[in-house]
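Only a single protein chain was left out; the remaining protein chains are all shown in position.
We call the chains A and B, going by the order they appear; numbering starts again at 1 in every chain.
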Amino acid sequence: MAISIGLGVILALLPWGVGAIAETGSFPADLDSTIPQNIQVVLNTIWVIFASTLVFFMNAGFAMLETGFCRHKSAVNILAKNLIVFALSSLAFWIAGFAFMFGDGNSFIGLHGFFLSGPDNSPSIGDAYDGIYRSLDWAAIPLKVKFFFQLVFAGTAATIVSGAVAERIKFVAFTLFSLGLVGLAYGTIGHWIWGNGWLAQLGFWDFAGSTVVHSVGGWAAFIGALLLGPRRDKYPKGQIAAIPGHNLAISTLGCLILWLGWFGFNPGSTLSADPEAIAHIMVTTNMAASASGLSATLVSWIYFGKPDLTMIINGVLAGLVAVTASCAYVNISSAMLIGIISGILVVFSVVYLEQWQIDDPVGAISVHLVCGIWGTLAVGLFSVGPEIYTWYGEAGGPLVGLLFGGGYSQLLNQLLGVLAVGFTMIGFSLLLWLALNFTVGIRVSADEELAGLDLSEHSMEAYSGFYKEQD
Amino acid sequence: MAISIGLGVILALLPWGVGAIAETGSFPADLDSTIPQNIQVVLNTIWVIFASTLVFFMNAGFAMLETGFCRHKSAVNILAKNLIVFALSSLAFWIAGFAFMFGDGNSFIGLHGFFLSGPDNSPSIGDAYDGIYRSLDWAAIPLKVKFFFQLVFAGTAATIVSGAVAERIKFVAFTLFSLGLVGLAYGTIGHWIWGNGWLAQLGFWDFAGSTVVHSVGGWAAFIGALLLGPRRDKYPKGQIAAIPGHNLAISTLGCLILWLGWFGFNPGSTLSADPEAIAHIMVTTNMAASASGLSATLVSWIYFGKPDLTMIINGVLAGLVAVTASCAYVNISSAMLIGIISGILVVFSVVYLEQWQIDDPVGAISVHLVCGIWGTLAVGLFSVGPEIYTWYGEAGGPLVGLLFGGGYSQLLNQLLGVLAVGFTMIGFSLLLWLALNFTVGIRVSADEELAGLDLSEHSMEAYSGFYKEQD
Partner (left out) sequence: MAISIGLGVILALLPWGVGAIAETGSFPADLDSTIPQNIQVVLNTIWVIFASTLVFFMNAGFAMLETGFCRHKSAVNILAKNLIVFALSSLAFWIAGFAFMFGDGNSFIGLHGFFLSGPDNSPSIGDAYDGIYRSLDWAAIPLKVKFFFQLVFAGTAATIVSGAVAERIKFVAFTLFSLGLVGLAYGTIGHWIWGNGWLAQLGFWDFAGSTVVHSVGGWAAFIGALLLGPRRDKYPKGQIAAIPGHNLAISTLGCLILWLGWFGFNPGSTLSADPEAIAHIMVTTNMAASASGLSATLVSWIYFGKPDLTMIINGVLAGLVAVTASCAYVNISSAMLIGIISGILVVFSVVYLEQWQIDDPVGAISVHLVCGIWGTLAVGLFSVGPEIYTWYGEAGGPLVGLLFGGGYSQLLNQLLGVLAVGFTMIGFSLLLWLALNFTVGIRVSADEELAGLDLSEHSMEAYSGFYKEQD
């Protein structure tokens, strides 16, 4: 009840009408004079490089988040996975992922630009990819800036998997899966949506990757966790055992690093130093995260009787994932509502997955898959349509959302994308995980799991010199 | 004695006269041609967004600093407070704080711009707020950039309180206090100083917030610590017990994150991509932090017989807080002297507060309140006056300081601001803390405190699997 009151108060406070109208840009018209392109390129480059470094830093965020949420006996393994995975992603995305995603080809896949090279020294992405500014040429930054920005995104998708399969996966299986995910699946699906492929052509919109990055990683994580089965201590005699994380200080640090990183992830996806767009997206991103953190706190407080730190953390992340698809297309009040709902979703998703015996040690599936889907659909509910924001109108974008009077069209487009990506990733993940299972194997032995992956996979421990429980 | 020598040597080395004169900008005159406003807006936006993200990251700095300085049995609680507080600040500042601070109104409070909206889609802050460029229009960045930059500052004020009240405050009391602090007090006092309110009109200057942010947070922390009383183990039988922090690795990390964040906090407060101003403020900020860290190290080495890591950490932070008010108005040598003094102040402040049985587990009162006051007064001592630096002359700023031949005028202005903010914050904090005490209560029970706030407030522990002392 308290929560209904709390949410009711917040909802009542949201200045829906006013906000939707008043938040348009307010600069005087004389700002519209054109910036010379050589200057614009420098501005865009600085902006995108800055955003790229923030997104790169998310690797540290995921490493700390996931490691802290698991047991000390798996810490070295998770750290090693999260460190090497970006090196693997760099290799795979350079060799093939970027070409599949943005190279000239057909509406299903890119076929040029492998190794960041080709006949005309470019995967011709001036044609194939326009970011959210789909109607514009995105060539206003150097090719290698585009590559680096897209690479750090690809790395994010791979790192999402790490947490869900933690504490029982073989190190070698994870590394091979990551190569396949980044080099093949991520690039291909990305082509459909950001490479002007068939989903883009059908009117599916995902501004910064609720689907492209988070759902793709989330589906791979989900199938991996399903195939691996739960950790041996998770369901003793059919009961659910809590397996608390060993270091919530670094998990909280990880959450804050990820929150920081999202200020590159979402506003950086403009790929252009557009002040009004950047500013708007910073604020929608932040308010969704805040609202989601608060709603997850309230829900967990009601539901469990105490404000649960792991739920506050995952609540914040849920809001960030959820607003990623729509951050450029919705007003601040809608962003907060998207966040409030994601904060509720993530708590119940964690609870239900646990009851269904799908063991996800860090909550990655709930955060990235469930809220990635929610965020993708939210585009069809809350988009204000192309008449409100300057960047939206110029660049193209989703139709007016259902709740803003636009009917079901955009929502159905979004649903189509969710389903297409879902089926594809289920199929791909099943195939790759099973192939790995029949070759190198994906799960460590029961003895190795009992000893902990740090000893069995790395012959090391993370916290030498401390006395620790040994189960 | 060694310290007198050390300080003497440093002081003798400072190139007072030369520095004060020679540090003026040295660019050729042809740089003065005007940058077109549409380009300037992009430059300013990139700069302020960059600075904003650094300041946002200070949330992680405070979380690590404070958590490490406390006991392991309070870690979850401090982490949860420091994570949720930015979500709360976002909500409160969006609803009301920004409007109170920068909205049109009177010289006491802003009355428009709630929910970042209003009749003309702006709290009309082009008139009311000019940053330190008080004579200029600060409208050269989008409204939402201004909002986000000011929001991360507001969040900082709230997070300061967390450390001082740690290990005995109720979670719910802290969250409600934070809402009131950010939504009401911070915004109102900020209006007086940065919103062209009565203190600004009387000639009080605080460049980046030694008073607006640090003293405001510091007073709230001080009153909170006073009302809560010391932790139950702090003064056994009237003796002072040392209660060492449980993780100085993350505390040191926190200090370095905060140092990093201050490179957004101070230079970002230009709100404008002015190269000479940014460069100067980077250097004064860094040199004050360095000098303060060194002087606190030397003082603690002499006083305690060993270089105390917690004093090195708080020494660096003390210098950063102290130079915040004056970083744009003083030369490098003065910045170092401000830092040297803050490093001394913070050590003795920690010692005396402990003797007076005001229990501040992390030293927040000494760092933010004591050095915030010192830094605010230092403006009246060291300001070079409006004839030296380009940005200073154009933008307006404090009168020449006492030690630079300007008499007592500016120092008295600063003292007036310190007193006005002090009395106001003492009153506000007393009222709000006492109101909370009579409703939800502010202090956990003795049993809960003994068990640790992690168990009693969150039913969790931060370091599961490690063997720990249980007192």
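Please note the rule applied: a residue touches a chain if its C-beta (ideal position, glycine included) is under 8 Å from a C-beta of that chain, and two chains touch if they have at least 3 such contacts.
None of the values given here were measured: they were computed from a predicted structure.
Only one of B:142, B:245 or B:422 touches the chain withheld from this view, namely B:245. Contact with the chain not shown here comes from a single listed residue; of B:214, B:280, B:368 or B:458, that residue is B:280. Among the residues B:290, B:376 or B:464, only B:290 touches the chain that is left out of the figure.
Touch with the chain that is not drawn comes from one residue among A:49, A:202 or A:412, which is A:49. Considering the complete assembly, chain B touches the hidden chain via residues 10, 13-15, 18-19, 22-27, 30-33, 35, 39, 43, 46-47, 50, 54, 71-73, 244-250, 252-253, 255-257, 259-260, 263-264, 267, 273, 275-276, 278-280, 282-283, 286-287, 289-291, 293-294, 297, 304-310, 312-313, 316, 332-333, 463, 466-469.
Of the residues in chain A, those that touch the hidden partner chain are 36-39, 41-46, 49-50, 52-53, 56-57, 59-60, 63-64, 67-68, 75-76, 79-80, 82-84, 86-88, 90-91, 94-95, 114-118, 121-122, 141-145, 147-148, 151, 171, 247, 250, 253, 457-467.
The definition used in the following text is that only the chains that are shown with their structure count from here on.
Taking each chain's centre as the mean of its C-alpha atoms, chain A lies 33 Å from chain B.
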